[in-house]
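Let's look at chain A:
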Amino acid sequence: MNWNIVLAATIKWVFMVLVFGLGVAGILTWVERKMSAVIQDRVGPNRASILGFRMLGLFHPLADAIKAFTKEDFVPDGANRVLFFLAPLIALVPGMLAFAVLPFGPGDNLVIANMDSGIIALLAITSFGIYGATLGGWSSNNAFAMLGSLRAAAQMISYEVSMGLNLVGMFMVFGTLSFSQIVYAQGHLLGGWLPEWGIVVQPLAFILFMAAALAENKRAPFDLPEGESEIIGYNVEYSSMRFATFFLSEFFEVVLIAAIVTVLFLGGWQIPWLDPKGIAGGWIRVLQVGAFVVKTLFVIWVMMLARWTLPRFRYDQVMKLGWKIILPLSLLNILVTAIVLAML
Partner candidate 1 sequence: MSAEMIVFWILAIGAVLGALAVVLPPFGRNPLHGALALVVSFIFMAGVYVQLSAFFVAVIQVLVYAGAVMTLFVFVIMLLNLTPEELAQPKYSWYKVLSVFSALAIGFIVASGLTHVLVHFHAASIPATFGNAASVGGVLVKKWLFVFEFSSILLLSAIVGAVLIARKRRS
Partner candidate 2 sequence: MNDIVLLSPIWLSALTGLLVMLIDVLAARDQRPGYLGYVTATGMVVSGALALFLWRHGAALTSPFLKGVFSFGPYTLFFGLIVLMMAAASLIIAPDYLRQQDADQGEFYVLAAFSASGMLVFVAATDLVAVFLGLETMSLSIYAMTASNPRSAVGAEAGMKYFVLGGLASSFLLLGTAFLYGITGSTNIVDIGNYFMVNPPLGAAILPSFAMALVIIGLGFKIAAVPFHFWTPDVYQGAPTPVTVWMAGAVKAAGFAVFGRLLLTMFHANTFMHIAFNYKLVVLALALLTMTYGNLVGIVQTDVKRILAYSSIAHAGYILLGVYAVGTSGLLDSSVGFYLLTYAVATIASFGVVTLMGGSMNEDTSLDRFAGFGRRHPLLGLLLTISLLSLAGIPPFAGFAGKFYLFKDVLQSNVQYNLPVVIFALVNFPQITGLNSGVGCIKRPICCVIFTHLMLDVTLLRLRSNGLNSLHLKHFLQPLSSNLSGNLGP
């Protein structure tokens, strides 16, 4: 075993997850609040200050973190302590691990684990997130939390199917299960001008995948399992750091989903119409990683926009949407893709 590879991978993972993922997720809590404030014609958080500097409320995430750390760590009576402790971690860790297979730049170096079947591996890793939500509710020894986790489990199982099925069309078009190769393939220009991005060749899959991924992440408008404002969710008994972990995992997954969508459908780090010859060797990579980050942030912005502009679905609507609309459409997408590919 080559320890250098392990070391390099660890460093990359730390950079990717702790710096990029965690950093963006932290900022996102602020962005989300500010954005909701703008949409709802409010001012938003602006009170936290250090030495009188308010910085548009940028210190609020920091204050939140301190608050979460210092609050009482409450464990309900009759809870299953081990699982109660593990559930938030199970929710958080898969999202962190999943970054390992995403390429954020060209070549073998700018991806942690360049797996041959990376997309399947990613689906496998993220499917563990379900355990976090379900076990959290189950171990709380609270009927409402239990119901919330049942809702969460049913919703996530349902949408996981559509999520996977929507990627099948991508596999068929690009003929690979590897993220890196898909990104490389998206560098082609169709007809010399149209970038062969996933969104261009598989527009239906893009929309359906976004919807399914939002539902999988239990974010609005699919936030039934938690329903912060009205419905009691699976994390009702959680407080302090453990609740913060659930909260963080949600934002982490937002970043993750945005990154996946970027890589699969928006060309990853590819910058279309850019002639790399004109730029000095190192800078092209910086530009491309930058493009990846910008695209990811854009997708995050779209997701937040969805959250603050769409009303929440009712539970039966969520199920109906998943099984009766998204799933058949995904199958149709596969069928049409197959026919088109066979004819070409």
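If you want to know what made the cut, all candidates are chains of the complex that A comes from, given by their letters.
Here is the rule we go by: a contact is a pair of C-beta atoms (placed from the backbone, for glycine too) under 8 Å apart; a residue touches a chain by one contact, two chains touch by 3 or more; residues count from 1.
Just so you know, these numbers come straight off a predicted model, no measurement behind them.
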Quiz prompt | Complex member in contact with chain A (any copy), out of 1 or 2 | solution = 1
Quiz item: In the complex formed with candidate 1, which residues of chain A make contact?
Solution: 1, 83, 115-117, 120-121, 123-125, 127-128, 130-131, 134-135, 137-138, 146, 149-150, 153-154, 156-157, 160, 177
